[in-house]
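Of the protein chains in this complex, all but one are displayed in their positions.
As written, the chains take the letters A and B, and residue 1 is the first residue of each chain.
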Amino acid sequence: MSERDSRLPEPVSNAHDRLKALPQWQYDLLLIVGVVLATYGGFAVLGLLGGVGINSIVGFFRTVTFYAAVYALVVLALNLHWGYTGLFNIGVAGFMAVGVYTMAFLTAAPDATPAGLGLPIPIGIVGGMIAAGLVGLVAALPALRVRADYFAIVTLGLSEIIRLALLSGSLRSIEVGDTVYGTGGGSGIQYPPVDTIIPWLLERPVIGELGELLFEVGAAVGIQRSVILGGLYTAVLIAFVGLFYLFLSRIANSPYGRVLKAIREDELAAKSLGKNTDRAKIVAFVVGCSLMGLAGMLWMGSRSFVSPDSFMPIITFYIFVALIVGGAGSNTGSVIGGFAFAAFLWEGPRFVRSILNANLNLRSPPTIYDAFVELGSGDLTPLVGYLVGSLDELRFVLVGVVLILLMLWRPEGLLGHRKEIAAATDLSRRPSTPDRVAASDGGEPDE
Amino acid sequence: MSDADSSPTTADSAAGTDSGRRSVDDPILEVEGVVKQFGGITAVDGATFEIERGSITGLIGPNGAGKSTTFNCITGVYEPDEGSVVFDGTDITGRTPNRVATAGLVRTFQIAREFPEMTVLENMMLAPKNQLGESMWRSVAPGTRGAVVEEEERLRERAWEVLEFFEIDHLAEEYAGTLSGGQRKLLELARALLTEPELLLLDEPMAGVNPSLERKLLEHIHELQEQGYTFLLVEHDMDVIMNHTEHVIVMHQGSVLAEGTPEAVKSDEEVIEAYLGGEV
Partner (left out) sequence: MSAGTERGRFADVSIQEVIGWLLLAVVGLLVLDLVRQVLVGELPLGRLWAFTWNGIVDSLYIGLAAIGLSMTYSILRFANFSHGDLITTGAFTGWTAAYLVGGIGIAELSSRLLLRADGGAQPGAVGMDVVSAPIAIVLGLIVAAALTILVALAIDRLVYRKLRDASGITLLIASVGVALALRYIIALFYTTDTRGVVASSPQWETPAFVPIETINLHEATLVISALSLIVGVHLLLQYTKLGKSMRAMSDNKDLALITGIPTERVIFATWVIGAGLAGVAGYLIVLDRGQVTINLGWFLLLLIFAAVILGGIGSIYGALAGSLVIGLTINLSLVWIPSDLNEIAAFTLMIVVLIFRPDGLFKGVETA
């Protein structure tokens, strides 16, 4: 390194070399932080130039960070299914629903309608994870035998069955003794929001003192208490992203992860080497479903009720877009994909709208016909106004087009092909063993 | 051997009692009366043969003779409709491919099935049987991860040695999908060896391999035979069969037509007939 340092003419490649020389996890962390900072920087410059107030820019960042974290959680879980094992699960929304509804049932107040068991939130979360995993197990046992595209339809069917069952009037209220339990049908279940765990935590000894300190600092800078509480919940989410990442990276870099990867590449070949692929697939599927359940519960964390509308199949496809953007098969890619989806495809268009609204005196004509009529008379702004007014529709078109373009040009994801190596030890170079020379010209296969 | 009508229960118990005291002279693989049908077509029709321990046996026959289907019935890819496969005294009929492989009977494929998006070394590291870290929790849990890493380091050493033996260690960090056809065949064989098998079933190991690589592959096979491995190869190249095997089984229309030494089979009228008939 010191030799290269003296070679001044090539500082760029030098920096790059140094980055490359970092341990993989540091490099990945830097990559994620770099992408996030660059994106926020870009948006900030764009927003300031575009005349968006500093407060709305900060608000935008908060929203993006929240969504980036929750998307990253589900995308990481899906990456275990699709990226690693090649299981094309398009029933993600259903598994999330099982997790959230189970938690709602466990934690809702016993005197509410529909009633719950009134258990503490952490128990609810564990229960939700177990339930999502169990549903995954029941689905996996028969479904893992079918072809990839059939598996897709089976999982989508299952997630719709779950949603329709939650929606149906038959399970809306079930009387047990004097208490009325049930799913609440279309109006859902009321339950204590997960983020109430933050104030609860702040009442504990050490955390509480740290929290007070934070509030004092905040007050000095002029940030409200509620804003800090919201930020703390996002911080908890980011911590969970870290945990998911750590857990899944450990799986990825292990003999077990190698078996999963081999299943994705060629299941029969893996079987022919003696690997019990059925068991490996079931374990991966159940663990992934359980993580999806957990991600769902954290996602709905600041809501106080859950209804079936939150689990339309389209949610699953958002997750897929995010995973494919980042590059299936890579945990780092999953996190970046979740972030990119939240920042550019989900919240980005709204940001553009606020810039346009700040600069142009836009009004939205009632229909696109009127917009075209006015375009005919030489006025472009009504059409722009209409399009800005139809931002939600445009956003879906954008998501669809991105998906198509990715399949056409970069099916391996925007980050390029990251074939992360699955081993618990470094395979990139052989440890220099003294008898290496002797072994290489020898030809003794086994001692 | 009458296949279909023989009382299977006695054969079963016989195999069972045998397994306790098997000697080196006992065949390592006994295939008896295997039948496999697809729809109305009988691909394998009562194939019966034995493989001697430590031998290199060739399995030949015209196209459509049922060689590959027989292979698939032995290795559990297909479940035979009738008949039995006994490996090293244990009945493995109808076992799933992974259980067959775990028993010590490992195969390669006609068209090499490498894992294209894994490096050559990763491909190799997958192979060793019963790795500690194949259990998810053991790989993840902090207490047991250390043992997994240690095992990985041992396996890595082993993988390098085998790669060196096959002289493909310079490809270790390449993605398997970028290898040439011949190199893939070598990788597949190398990978199969890492499972520590007793019997290797090679499906057309020389297909698509250039002559110099073919020579090398054959050398390796002979070297491995000396170390005690048994081989069964399906092969089309008659030179390979005649010069490199000790025993040849000829299949025709789903059953065994003839078997014996290469010389004996070569001059067998029926075999010549079948081949001429097959080629027209």
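FYI, a contact is a pair of C-beta atoms (placed from the backbone, for glycine too) under 8 Å apart; a residue touches a chain by one contact, two chains touch by 3 or more.
This structure is a prediction, so every number in the text was calculated from the model and none was measured.
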Inset, instruction - Using the definition of touch stated at the top, determine which of A:48, A:109 or A:146 touches the missing chain. - result: A:146
Inset, instruction - Out of A:71, A:320 or A:339, point to the residue that touches the absent chain in the complete complex. - result: A:320
Legend entry - Touching residues (missing chain, whole complex) on chain A: 88, 142-143, 145-150, 152-154, 156-158, 160-161, 164-165, 167-170, 317, 320, 324, 366-370, 373, 387, 390, 393-394, 396-397, 399-404, 406-408, 411
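Here is the rule we go by: only the chains that are shown with their structure count from here on.
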Legend entry - chain A-chain B separation of Cα centroids, rounded to whole Å: 44
Inset, instruction - Name, in rising order, each residue of chain B that touches chain A in their complex. - result: 75, 77, 96-99, 101-102, 106-107, 109, 113-119, 121-122, 125-127, 129, 131-136, 139-140, 145, 148-149, 151-153, 156-158, 160-162, 164-165, 169, 172-173, 175, 191-193, 195, 223-224, 227
Legend entry - chain B partner contacts - residues on chain A that touch it in the complex: 247, 250-251, 254-259, 261-262, 265-266, 268-277, 280, 283-284, 287, 329, 419, 421-425, 427-431, 433, 439-440, 443-446
